[in-house]
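Other chains dropped; remaining ones untouched in position.
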Amino acid sequence: MFIHIVFLLFLLSSTSHATVQDFCVADLKGADTPAGYPCKPPANVTSDDFVYTGLAEAANVTNIINAAVTPAFVAQFPGLNGLELSAARLDLGPSGVIPLHTHPGANELLIVLQGHILAGFISSGNIVYQKVLKKGELMVFPQGLLHFQIAVGKRKALAFPVFSSANPGLQILDFALFASNFSTPLVTQTTFLDPDLVKKLKGVLGGSG
Amino acid sequence: MFIHIVFLLFLLSSTSHATVQDFCVADLKGADTPAGYPCKPPANVTSDDFVYTGLAEAANVTNIINAAVTPAFVAQFPGLNGLELSAARLDLGPSGVIPLHTHPGANELLIVLQGHILAGFISSGNIVYQKVLKKGELMVFPQGLLHFQIAVGKRKALAFPVFSSANPGLQILDFALFASNFSTPLVTQTTFLDPDLVKKLKGVLGGSG
Amino acid sequence: MFIHIVFLLFLLSSTSHATVQDFCVADLKGADTPAGYPCKPPANVTSDDFVYTGLAEAANVTNIINAAVTPAFVAQFPGLNGLELSAARLDLGPSGVIPLHTHPGANELLIVLQGHILAGFISSGNIVYQKVLKKGELMVFPQGLLHFQIAVGKRKALAFPVFSSANPGLQILDFALFASNFSTPLVTQTTFLDPDLVKKLKGVLGGSG
Amino acid sequence: MFIHIVFLLFLLSSTSHATVQDFCVADLKGADTPAGYPCKPPANVTSDDFVYTGLAEAANVTNIINAAVTPAFVAQFPGLNGLELSAARLDLGPSGVIPLHTHPGANELLIVLQGHILAGFISSGNIVYQKVLKKGELMVFPQGLLHFQIAVGKRKALAFPVFSSANPGLQILDFALFASNFSTPLVTQTTFLDPDLVKKLKGVLGGSG
């Protein structure tokens, strides 16, 4: 029955090899575009391009927030290029805090793996939606809205947020205000915070201007 | 030459009337969907559905920020439904300020029409891009990033921002923090602001929790 | 400084409440559309709409494949509607297998949480990309391509796949061929499998035709 | 080997039945949305929903243009809803002409099946790209640009254009100008055509105003 099927092999698959773009592993040395990076030549692609091991180890959380964010965006994991997905790892020590932040370019789905995490976001209508999440529970944060995660109780916590873009972005509110070159008079005018407070925080976080 | 062309009229256009959706004016009484509102029946659509006059008049700016934002989003201007565009009107008195805010769902292009406006945004990399804009000048603010506008000098100012969505959203930082039900301990934990300051601002702006 | 800012509150936020669609929690009783379900009225939305607890417990894997898939798609987790994200839980007993399958509507990013999982996909060019993944490692599977996961070693395994759509779909190859109403002659003609084998598998899996 | 696989059947496929939206056959009685019509309940969908026979017969071309266009858009073929594809049938008698027209909502790929067709489009840069196409040849027309098809020689011709939308739209230039309620003074002002000519063509094609 299959004696001559080898003819088929040449007929169909010879063309399909050249024409199909199933994936577009990023060539990070090429210039980015609005749709992502140019593709690595398919012939050079290996299984390793689709695998990322950089989130396997816990990050050091011996810092003021008792927490760390480790990204697996397209810049770290080029196989995500064009696939509208990415991930990160959140390590939180006891009472660790991921401060208020937004992802300008993606929705987020948080998967809690260890500990208890109080997570929440603030809507455009100024309503806070928040919940304490346990192991195996999920919470979704719509794109561009301020949100936070806090380890509750005395245990450390672990979560993997995933994103609807290979390049979700990350704007941390305190850094935008106090670790940037946003001048103190402008911060004051656009937030109504006290100039002395702004200067103090900029001193700590390294802001200028 | 055109004697029998009337036949064509029936042949072609009789079908095209029923089948074409050039536009989808929102029926705001219908349930919204992720792609927008259901369409008003085409037979009920008139020229007025594509026109909006609600931005023609200057808004009252006798308030603490000497400024006002008047939106022409899909909820005000149903003809925008599904068209990936909307607008607003910014009125700024002398030294008027539009405080730090984001549009979670759209990029913004600001068209300055009167006065001098200092406008800027903060990138994910914590760099401020800002410029004083004069009449007829444009500035673009990428989606989801914190930005602001301030009237400079002693003159009032006017600008029309336009957006890449019929429903761009608007999250005002001070309102998210201090006019919401975001509890003082959580604001403090996720921003490092002083609890006394947070309570004071919540008192003024009406926040609870 | 903030004495009169309450004016601002009314000026800006009164309009923003009505106009902003930050999210569109599915009303599953409404008719689906190509972009997702109609939105639940925002006034009825609570924090619980953004949280899903149905993946917290391990599924029963006492079946022939020693494995189970538990979905958290929009039908289970309505808060995902329109957000281009979803998740599932893979429980694998020792040597458990998730048979060859595709997701017609989404890319997949697999996060391995326990055990060792051999995962792989087959490209249009008939190349298999596969790898043994350990705890905390990620692998991405481009949309629509056949892929599989197998627990290797004598330990059970756990993974959370996430998807670039709230409704990724799931076509399991064996079910499509042998648990459907796909007639034996047609299966045979379109796969070159032996009719006796097809009949036997249909008997086991419940296929008809 | 497959003795207990029936367990798997219940485990996996019971959930997948309810959750998967592979398609969204239009319920044309429901209100349209920017993304298409609401879906017919999946349980009522049959094979016939995915098939359209309305292009099988040649249309009558005994009219002034010796030609006819028969659409298979979503309004005729509800199975196309949400699938970003549609088709039409062009019948051209000898020297038949499909007059200048645009599809505001889709790119077009023309497949010539019989006869010789001179087809072309005009770019924004005012360059005409045109070619005589024979049986089995294809030509692509980018979205929104004026284009035409003419049967050349003494033979009739047949072609199937396909579109990158289920609802591509069709604006025929002569009808827009002379079969609409576009007033003669406005046609004249916006096209520089002579008022007498405009009135004459409106008389023939049925325009008003």
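The letters A, B, C and D name the chains in turn, as written, and every chain counts its residues from 1.
FYI, contacts are C-beta pairs under 8 Å (C-beta built on N, C-alpha and C of every residue); 3 or more make two chains touch, one makes a residue touch a chain.
All values reported here derive from a predicted model rather than from experimental measurement.
Asker: With 4 chains shown in place, count up the copies in the whole assembly for me.
Answerer: The number of copies making up the whole complex is 6.
Heads up, the rule we're going with is that only the chains that are shown with their structure count from here on.
Asker: Test of understanding: which option in B-D, A-C or A-B shares over half of the contact pairs of C-D, residue numbers taken as the match?
Answerer: The same interface as C-D is formed by B-D.
Asker: List the centre-to-centre spacing of chain A and chain D in whole Å, with centres computed as mean CA coordinates.
Answerer: 42
Asker: Using the average of all C-alpha atoms in each chain as its centre, how far is it in Å between chain A and chain B?
Answerer: One centre to the other, that is 26 Å.
Asker: Could you state the distance in Å from the CA-based centre of chain B to that of chain C?
Answerer: 35
Asker: Quick one: which residues in chain C touch 2 or more of the other chains?
Answerer: Residues 2, 5, 13, 16, 20, 22, 33-35 of chain C touch two or more partner chains.
Asker: If you go through all the chains, which pairs of them touch?
Answerer: Touching chain pairs, listed by label, come out as A-B, A-C, B-C, B-D, C-D.
Asker: Quick one: in the complex, what on chain A touches chain C?
Answerer: Residue positions touching the partner: 1-2, 5, 13, 16-17, 20, 22-23, 42, 45-53, 55-57, 72, 77, 79-80, 83-87, 89, 107-109, 111, 113, 120-121, 123-126, 129-131, 133-143, 145, 160, 162-164, 192.
Asker: For the complex, give me every residue of chain B touching chain D.
Answerer: That would be residues 2-9, 11-13, 15-16, 18-22, 24, 27, 30, 33-39, 41, 81-82 of chain B.
Asker: Spell out the residues on chain D that touch chain B in their complex, using ranges where they run on.
Answerer: Interface residues on chain D, with respect to chain B: 31-35, 59-60, 62-65, 68-71, 73-76, 104-105, 167, 169-170, 172, 175, 179, 200-201, 204-206.
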